[in-house]
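In what follows, a structure is listed as structure tokens, so that the remarks can point back to it.
Right after this comes chain A.
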Amino acid sequence: MKKIFALLLSMAMILAVLPLTSLAQEKYIIGVAFQNVTSDTEIQKDYYTNELAPALGMEFIFSEAIKDTETLVTFIENCYAKGAVGIINYYTAGRGRGAEAADQYEMFFITQASKLDDATLDLEYNLGNCGASVDGMARAYTAAMESVLADGENHSVLMCTTAAVGQVAASHYYSTQAMLETMQNKYNLTYSKSIDEIINTDSPGEVDTGNPNIKIFLVPGTDNDKTLATISTPLQSGDYDIFVAVSGYANYTSAIAEVERAKNMDIKVVATASIEKQTLTGFTTLDPLGNPILNAVILNPLNVANAFCAAAIYNALNGGAEALKDADGNAAQLFVNPWPCPDAETYANIAKLDTEHDTYVINADDLQRLMVTSNPDANHDSYAEYLMELADIDAIIARKIK
Partner candidate 1 sequence: MTDVAIREPSSLRNKLLSVWENRWTTRLMPFVILLLIAFAFSLATGGRFLASRNLTIILNQALVVATVATGGTFIFATGNVNLAMGATTVLCETVSAMAFLAILDAGGSVELGLVVMFVISVILAVFIMGFSAILSTKLNVRVLYVTIVMMTLLAAIQQALLGGSTLTIPSKITRMLANNNVHYIIFGVFFAFAVVIFHFTKIGRTLRFIGTNEICAHQTGKFKKDYLLLAFVIGGLGMGLGAMVAIIRSGSVSITTLSSLNMDTMLAIVLGGMSVFGGSKSFVYAGVIGAVTVTALQNGMVMVGVDSNLIQGVRGLLFLLLVAAAQKRPHGLPAPEG
Partner candidate 2 sequence: MPTKEVLLEVQNMYKNFGATVALNNVSFTLNRGVVCGLIGENGSGKSTVSSIAAGMQPPTKGSMKFKGEPWAPPSMLYAEKHGIGMIVQEAGTIPNITVAENIFLGHEAMFKQGPIINRAKMMAATRELLEGLGITNIQADQPVRELDMQQRKVVEIAKCMYWKPEILIVDETSTALSQDGREFLYSIMAAQRDNNRSVIFISHDLDEMMEQCDELTVLRDGVIIGTVQKADYEPSLIRRMMIGREIQGNYYRDDFDGYSDEVVLKADCITTMEDLLCFDLELHKGEILGIGGLSQCGMHTVGRALFGLEKLVDGKVTLKDGTKINNTRTAIKNRMGYVSKNRDTESLGLSASIMENIASTGYDINRWHGPGPLISNRKEKDYVDEQVKELSIKCASKYHNVNTLSGGNKQKVVFGKWIAPDSEILILDCPTRGVDVGVKAAMYQLMYRMKKAGKSILLISEELQELIGMSDRVLIMKDGEVRLEMMRTEGLTEQKLIEYMI
């Protein structure tokens, strides 16, 4: 027995030294750590592979759904093993430890989140965040709420706040805050508790608005069977005619349709969504009372964030890392402004975006502006400025949709 193992071991060693397949090294290998694998993930993958990869000379490795910091660190280490030089991370809770791991293996690291992790700001390879701008989100939600409250009637709001509690997801927190403030200004409500306290209560319940015919009901927690059961009670009371969801809204639509049919009332739906077929169907399909299922949407420009992240890593790889740091040399916090979309017509145009080369909001040509090799003064401020430009959806439509 021992002889066989000795033989096996030595063979393995010899073959290991002999590099049989030389790994073509000219492409930058970048790891992309997704948090969820859903339909919009596939759209983003197409953008990465068809548009960003050729333009930036990169090769992307896509992860499975990463739900905890261990898996994120493992993915980063495995990417390093494959020769990756950069990581784009979507798992916000793991951004601190992820930045550290990437720094240890000298890989540039950028996360799509709205709030920096202060412990790892100074790490050399940590390029910071490029996430939804919190006040952008707040502005978008205020606009969306105002569009559904425009008729001046009394309205009551049932809202799924998902990860707002404790600002686990900053964008969720500020969207809820925007809703509460809009309602407060519209109907000059006096909340018995501070808005921060209201958002941070972790059991579902009605908010004390001080105005009997204006009701607000908040449901925290991830969307699953339990949240579906919890919203049934307030929903079927018929008191709430506006439903707001900061993440998925699709799995509540059947329940909403049921109540609309039973109570013969229209429940308007306001939600965060991404540019994908499902959002178009939401606007075009009619609910039992003949109104569109989806009334107002806050669109997350996912591919914009992806383009900036990839470009940031590209610049860092080509000596432009310092330029990306913020004023006092720390990791940057770039904000992508969501696009408010109050109705079907506006979405009809937006839907045409990001379908193929010409309609990508940031296609290969637009990228030149971000790449330090073709635009030497691409830096933190120029990125921020470009991002502000992209806040205006109408300008983009005008430019991209001929």
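We adopt the following convention: a contact is a pair of C-beta atoms (placed from the backbone, for glycine too) under 8 Å apart; a residue touches a chain by one contact, two chains touch by 3 or more; residues count from 1.
A word on the picks: all candidates are chains of the complex that A comes from, given by their letters.
These numbers come from a predicted model, not from an experiment.
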Complex check, chain A vs 1 or 2: touching candidate is 1
Candidate 1 partner, complex, touching residues on chain A are 1, 5, 8-9, 11-13, 15-23, 37, 61-64, 67-70, 73-75, 77-83, 93-94, 96-97, 100, 119-120, 163, 165-166, 168, 202, 220-222
